[in-house]
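One structure is given below, encoded as structure tokens.
Every protein chain of the complex appears in place save one, which is left out.
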Amino acid sequence: MMPPDPTTPGGALLVLAILLPCAGIILSFVLGGRNAERVALGLTPFGFALACAIAFHVASAGKPIVYALGGLAPPLGIALRADGVSAVMLVAAAVILTAAGFYARAKFATPEGGPESRSALTFWIMLQAIWAALTIIFVGGDLFNLYVALELLTFAAVPLVCIDGRPETLAAALRYLLFALFGSISYLLGVALFYGAYGTLDIPLLAQRVQSTPIVWLAAALMTGGLLAKTALFPLHLWLPPAHANAPAAASAVLSGLVVKGSFFLTLRLWFYVLPALSAAGAANILGALALAAIITGSVLALRQARLKLLIAYSTVAQIGYLFLVFPLATGAHVWSGIGWSAGVMQILAHAFAKAAMFLSAGLLAEALGHDQIARFAGAARALPMTFLTLGLGGLSLMGLPPSGGFSAKWLMLQASVASGQWVWTLPVLAGGLLAAGYVYRILTPALSEGDIMLKAPPKRSREAIALGLALIALALGFAPQGFFDLLEIGRPLAAGTLQ
Amino acid sequence: MSVLPFLDVALALLVVGLAVWTIAARDLFASVVGYVAYGLLLALVWVRLYAPDVALTEAAVGSGVTGVLLITAGKRLGAARAGEAGPSPGLALKLFAGALALLVAGALVAIILILPDPAPSLAPQAAAAADGPGAGLGNPITAVLISYRSFDTMLEKVVLILAVLGVWSVGADKAWGAAPAPLGRRNPYGATVFLAQMLAPVGAVIGVHIFWVGADAPGGAFQGGALLAAMWMIAMMARITEPPRVDARWLRLALVAGPAVFLIAGLAGPLMAGSFFAFPHAFAKPIILFIEAFMLLSIAVALPALVAGPPNGRSE
Amino acid sequence: MIPLVDLFSLCAIGAGVFFFFAGTVGLLRFPDSLTRLHALAKADNLGLGLVALGLLPRADSALAAFKLIVIWALVLLSGASTAQLIGRALRRGRK
Amino acid sequence: MNEPLLAAAGLIVLTVAVGLVRILRGPDDVDRLMAVQLLGTGGIAALLLTAYATGVPGVDDVALGLALLAAFATMAFVNLLETDDDETELGETEP
Partner (left out) sequence: MSPWVLAGLVGAALVGLGLYGLILHPHPLRKLLAFNLIGSGVFLVFGIVARRGAAAGFSFDPIPQAMVITGIVVAFAASALAVALILRLHAESGRVTLDPEAWTKPDDGAAKS
């Protein structure tokens, strides 16, 4: 007896959204040289259009869109599913990857007729590979398929870290690779246990079948542990700052803005989609406690950094902490868990755009000044007003000042913690905001002071505009209408509509 | 009373013993050799689990090609023996690592002992579906890899492309486009050349044989491709042939052939059978063999490229 | 009463086991690498060869029997060549 | 007739396992590698014996694969021994 094919209208878009960057990788690799860049940039509008089309389909259908590959329904076949949050993430990833691609043209362009270069070929292919991997992570419906996507993400991200080949970047890439491999194998062990217990890896089927048994808890713990190592949640964050700070700016923006969100997204999938039936308040509180520690440690370390890129990287450690507050604030079927959920997704998006904007600006700054030592920024704001405006706007969102996506996220988090009576989580939200203000202030104060500065080369307007555009999106998220939050609820198990 | 349980226990103890050695050995190279031996024995364990397909993959990839990779790295790094990797860990870390390892292993043992009975299985469904998309394949594992879960298999081939590019990207800028360093010594020994000349053709035939029977018996593109890769590496060790330049068009075409053909076949699915990655019933077997043939090529080229390493600028 | 074929198998396999045993003893007890190599080569070639010979009459098909012979031939070839390679390296004092 | 085959397989596994003491003791990398080679051959023999005793299909192909790769690690290793100083070794030059 075969279960019916669950494919819905528009489902084919999901397959195309994955195959497009895969085809791009293949074409770029074969054609090589300048063509790699042409393919990568040429496909961006199509990728963006596909993401928007998926979002449109989900929003207009009001329910997730599904595609069963090979016409085989799960459990035997693999299904792809896009719900509200996947749709939003797909669009965000498309925007940031496109921005990073066009920004990187200045560094990774191959001159007409010039020889193929190592760094350019690697960058353009890995950029598309990250796109492919993230797309699968956002729409994958099968835990093993998601494992392959995680590996795809690892193999794409690690070479980007050491693309300039200096020994310290090689060491950073190696450390990152080992953490990431540990993360995937731990995740895979959990997958094996799930299959052993329930004979399926399809997320909705598992959600129907799981019960609170030791095997499920062990599988969940192993998978979560692995994903935390990949997401760099405290105390597994040690690999992140050197890896993200040493990569070229465009790669850092993608790594910090998107790649860590990939494994975080899977953590969300695991607890909110596979295991909603578990009463996981204890686990959620453990993650909350780690989040608190991450926010404080990351922020304090960010305050102590001398280099701008390292400061921004440590700020990522802190902001990842915020992401994990979603677990205590949205677990379970409560009135307030919807608020917590919105807060979590808003934090992903706000941080992705703000952090990408800041890393891109930091790259422009380092190119223009020839260094990124904060102490030697005196007068830089006057010489590079647009770059510092972007840094300031991104910082605004990190601090959580209105109007910005960061403010919305933190405001919703405060609401959820008050509504749920979990007052303790207001502490990290507020303290983290203050500390973020501290480190953003540390960047801006020397830059705004008087000083003579020699620019090695003024940055190109278009690259400044790309960074500024991302920062403005981070701000604009603060004005997100109610319809946006309704979209996030589509397909969420235990969402308000599906309760009772 | 059968002898078989004793054999199993002896095998299990040996595997664990070699694993302990791999972790505990003082000397880097001794640890690597322990791991290679361990990989060999693991192939036997897989046979005992009724998984000859996996055993073949483990023997060729897990033990064979990985063994060469690790022995090469171990010997090169072993020359600069310990001490440069940083201080050895303190007692606190040792206790922590030991406790965590015990906790995880203990939990896993407990869980394995209480796995549900009867075990859930998709084997009957897979067999039932064999009338449909996996038509005519006697080896259910090939059917799973190329038909039911073809999407995973295709993506995994993309992972291999990325891994090859990742390995290449570690090289020096000025070396880009050149070939990796040769696998063999400058003046290969007579015995090496003789062995390669004898082994490589026979091995190639065996590799193709294992690929060909893979549709109905244990084997397939992975295992056959890995054996072909090993044979190519042997030929390179004897300097009968050299690692190709990383900008060679044929090399790149061969590397992407598997995923590219897979992707095109998947995209053509809606025209042929109404769904992406579906194959029309009547032609499923030839189509699957066609895809597998290109995957064989890609694997046979990718594994040696991964072992050969980044392009090497120095001319010999 | 054991059939003659089985008796043949038993004898051949038993002899094979003995050579493996002898090879191991040699590998462990002989004083230096070159002599140990000597012991190893015996085990490789004769041990496996006799086991394959013993299994030969039990093969279901001609293909299976052929595979047994090919396996033996491959190991024989590999064993002889690697023994020479190692021996040569040892003679030059490398380890 | 299957039990003797299994017993032989068990004996071979035990024997080569004892031989693995060479991996522990060394003293040289070459000795360690010889132990692995013996293990490989013994593994093939044990594999063939269990395959014929238990009748799991496809095992002879596994043995075939192992036999093909028997010399693989050793070849790579010997190559590395020579790369240290082969320039001065033979005085030959490449065309």
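Here the chain labels run A, B, C and D in written order, and each chain numbers its own residues starting at 1.
As a working rule, contacts are C-beta pairs under 8 Å (C-beta built on N, C-alpha and C of every residue); 3 or more make two chains touch, one makes a residue touch a chain.
Just so it is clear, the model here is predicted, and its values are computed rather than measured.
Chemist: In the intact complex, which of the presented chains make contact with the chain not displayed?
Modeler: Counted over the whole complex, the chain not pictured touches A, B.
Chemist: One chain isn't shown here. Among B:L115, B:V205, B:A248 or B:A282, which residue touches it?
Modeler: B:L115
Chemist: Among the options B:P5, B:P201 or B:P286, which residue touches the chain absent from this view?
Modeler: Answering carefully, the residue with contact to the hidden chain is B:P5.
Chemist: One chain is left out of this view; which of B:V65, B:M236, B:L255 or B:A273 touches it in the full complex?
Modeler: Reading the full complex, the residue touching the unseen chain is B:V65.
Chemist: Of the residues A:K107, A:R209, A:R307 or A:R382, I need the one that contacts the missing chain.
Modeler: Considering the complete complex, A:R307 is the one touching the chain left out.
Chemist: At which residues does subunit A meet the chain that is not included here?
Modeler: These residues touch the chain not displayed: 76, 144, 148, 151, 154-155, 158-159, 162, 165-168, 170-175, 177-178, 181-182, 185, 188-189, 192-193, 195-196, 199, 238, 242, 304-307, 310, 373-375.
Chemist: Touching the hidden chain in the full complex, which residues of subunit B are there? Just list them.
Modeler: Residues in contact with the chain left out: 4-5, 8-9, 12, 15-16, 19-20, 22-23, 28, 31-32, 35, 38-39, 42, 45-46, 48-51, 53-54, 57-58, 61-62, 65-66, 69-70, 72-74, 76-77, 80, 82, 84-89, 93-94, 96-98, 100-102, 104-106, 108-109, 112-113, 115, 118-124, 126-127, 140-141, 143-145, 148-149, 152-153, 156, 159-160, 163, 166-167, 170-171, 222, 299, 303, 306-307, 309-310.
Note that only the chains that are shown with their structure count from here on.
Chemist: Quick check: more C-beta contact pairs in A-B or B-C?
Modeler: The greater number of contacts lies at A-B.
Chemist: Roughly how far is subunit B from subunit C, going centre to centre by Cα mean, in whole Å?
Modeler: Each chain reduced to its C-alpha mean, subunit B and subunit C end up 27 Å apart.
Chemist: Rounded to a whole Å, what is the gap between the Cα centroids of subunit A and subunit C?
Modeler: Roughly 57 Å separates the two chain centres.
Chemist: I'd like to verify one number: the distance from the centre of subunit C to the centre of subunit D, where each centre is the average of its C-alpha atoms, in whole angstrom.
Modeler: Between these chains, centre-to-centre, one finds 11 Å.
Chemist: Scan subunit B for residues touching two or more other chains and write them down.
Modeler: As it turns out, subunit B has residues touching two or more other chains at 189, 192, 195, 199, 202, 206.
Chemist: Do you know which subunit C residues sit against two or more other chains?
Modeler: Those would be 70, 74, 77-78, 81-82, 85.
Chemist: Which residues of subunit D touch subunit B in their complex?
Modeler: For this pair, the touching residues of subunit D are 3, 6-7, 9-10, 13-14, 17, 20, 23-24, 26, 29, 32-33, 35-36, 39-40, 43, 46-47, 50-51, 53-54, 56-59, 61-62, 64-66, 68-69, 71-73, 75-80, 82-83, 86-87, 89-90, 92, 94.
Chemist: Quick check: in the complex, which residue numbers of subunit D touch subunit C?
Modeler: Touching subunit C from subunit D are residues 1, 4-5, 8, 11-12, 15-16, 18-19, 21-22, 28-31, 33-35, 37-38, 41-42, 44-45, 48-49, 52, 60-61, 63-64, 67-68, 70-71, 74-75, 78, 81-82, 84, 89.
Chemist: Applying the document's contact rule, which stretches of subunit B touch subunit C when the two form their complex?
Modeler: Touch list, subunit B to subunit C: 189, 191-192, 194-195, 198-199, 202, 206.
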